[in-house]
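What you see is the complex with one protein chain gone and the rest in place.
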């Protein structure tokens, strides 16, 4: 694909807009692409990045990523017109609810991007969406305005420099009657959410991260154990989105 | 250093003009630079390329190379403004003759470039220069015009499509009274020259190629045996230019 | 093209010398979404054991310079499920199936091999002898001549299919192990399995992999793999299948020139899902350019 635009959102978060040949029509919110870094010689393993937004009409894809290592650093330096080699869309995305549902969307850090495409889909279904977005601090905030188009957004920061102080669960004081929770972010956050809602009737879907080699289900590198710990699921193939009933968080 | 210009001379020969920080003043004709390919991660060994021309006033260096593999291919794709990491000038160049000497300069293929800087130096010494340049075929010719500024040029091609047909030694029919021979090119050419002049009183200097690792004399990778085969010399450090009396061709 | 890509590995006739390596291609279904498996010389399926295994804790893959480490730990659903759910499907394609058999006791290996042979779904067995031998305190079967010879001999007695023994590179003299496998009755040898490597996470101050060490594969290991194939080819007269860092047709040809009859492609599938068909095409192009009609013309020419 071709880089249409590369925008720096925060100190280390970048938004990459890509065009060119891709199966835009097939994209489900929560799916990811697997990106070749450079010519792949030094870096044989592709980097999985969620699809933050897919514009079927414009035929463009937006990925939002944080620079944490050499691969994401390389991505952050791409320029308009550069070509990149990616596979996707891969994995299974978020199952969508009935129309007019009342849903909760919770994202932490770079778990937030895939929830943006999700909110677009949810709003097409006329859902009422509460959105909680967790960041490190005020300088870390990104995409908040975009999310506000689709629902009621509460932001949290670890240090309280913006919005609610503390983790996303701190923003859950008045529990609403949500039918479904969609979440993506660090494992401790997902666990805390599950714990929080353990006595409620709410369907929970979480998107997981795991180190990957093939990204297509062939290497069994990225597995997560099922709830009863007797079998495994592949994050890249059966996931990255799982019902929290399915797997051992 | 910085790429000032990258010009394609023939199908696979390129001329790269570099500027920026470099010890231009120290350059002797026949010395080389050792170039890092890319970030050096996939390609840890630098590529040795002779200095074809050094312009101390303009503060620029010209390298002329043929694409034979991945490193030279990388060089051929450099664009104006790109930066490259090179070490040099390295090795020992051609010893210059007395003023007004009558000398013979013989180059074959990409052995030709270092002889260009040599001819510049020789002409400063008012030498009379006969130049024989050997190429594969008419499409392979490069730099001939530039050499004509400094001496009497005969070109040879293997297939006879331009100039004398055959190897450079075929152009040696009427032997002149040269005091010194300077040569760079394939080993069989150097050997043939030595054989040709074996009964003449002529000082011969040849520039050799050998696979290198360090390029500075530290790894003993690039050695050539001395004439009596009891010791070795390092092409990168004692060479690349040797008197043909010194070493075992 | 005007070249014949067909090769024989002992009695196995392959339409071309390129097969995905075990563990890097699942049971074929995933890559079948990218291209028809019928283009391949054969499909080598993931390491299969008697009982289902979940494998090691994650992280169990990581990248190193020009390579990767894996500590999958032989995650697989067990031979019965593999036959039922995977080989049945795969056997419907038009491509030979090689089942990579792993185990932690001689007995286990034998029983898996019996089941594969009885299923009638596979064309050959590849014995992964780099697995830890529980009876010997976890030392791999493939690093001791006697242990290896005994394993191969025992398995051979239960094996009605061609038996390929896959050698471990983590030994002092791989040719000695090759001889042991030959003596045990191997019909062919494949090499190399992964080297053993480790990577440290500086932030966590511990190994990246939960299992600490992992199998090291990819481009980085190719010089070792070529050398080992060469060493084995010099001493053993069995058909050899080369692997370790093959990413291109030219990489494959290096192995053929030191004696390989066929080659396998592992890590390259992850970098490029089309690695195998591309390599097949590149081999054909190279042969055409060099005027070689059959790989036998150059097999072992660099020995």
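Labels for the chains are A, B and C, by order of writing; each one numbers its residues from 1.
Rule of thumb we're sticking to: a contact is a pair of C-beta atoms (placed from the backbone, for glycine too) under 8 Å apart; a residue touches a chain by one contact, two chains touch by 3 or more.
Being a predicted model, the structure only gives us computed values, none of them experimental.
Novice: Could you tell me which of C:151, C:220 or C:241 touches the chain that is not displayed?
Specialist: Residue touching the chain left out of view: C:220.
Novice: Looking beyond the chains shown, say which of B:67, B:125 or B:213 touches the absent one.
Specialist: Spelled out, the listed residue whose C-beta touches the missing chain is B:213.
Novice: Of C:37, C:257 or C:279, which one is in contact with the hidden chain?
Specialist: C:257
Novice: Need a quick check: the contact residues on subunit C for the chain that isn't drawn.
Specialist: 64-67, 69, 143, 170-172, 195-200, 202, 205-207, 212-213, 216, 219-224, 226-227, 230, 245, 250, 253-254, 257-258, 286, 298, 301-302
Novice: Using the touch rule from the top, list residues of subunit B that touch the missing partner.
Specialist: 36, 40-46, 87, 210-225, 229, 231-232, 237
Rule of thumb we're sticking to: only the chains that are shown with their structure count from here on.
Novice: Rounded to a whole Å, what is the gap between the Cα centroids of subunit A and subunit C?
Specialist: Centres of subunit A and subunit C (C-alpha means) sit 36 Å apart.
Novice: CA centre of subunit A versus CA centre of subunit B: separation in Å?
Specialist: A distance of 57 Å separates the two centres.
Novice: When the centre of a chain is set as the mean of its C-alpha atoms, what distance in Å lies between subunit B and subunit C?
Specialist: Centre-to-centre distance between subunit B and subunit C: 47 Å.
Novice: Could you check subunit C for residues that touch two or more other chains and list them?
Specialist: 65-66
Novice: Return the residues of subunit B touching two or more other chains; collapse runs of consecutive numbers into ranges.
Specialist: 41-42
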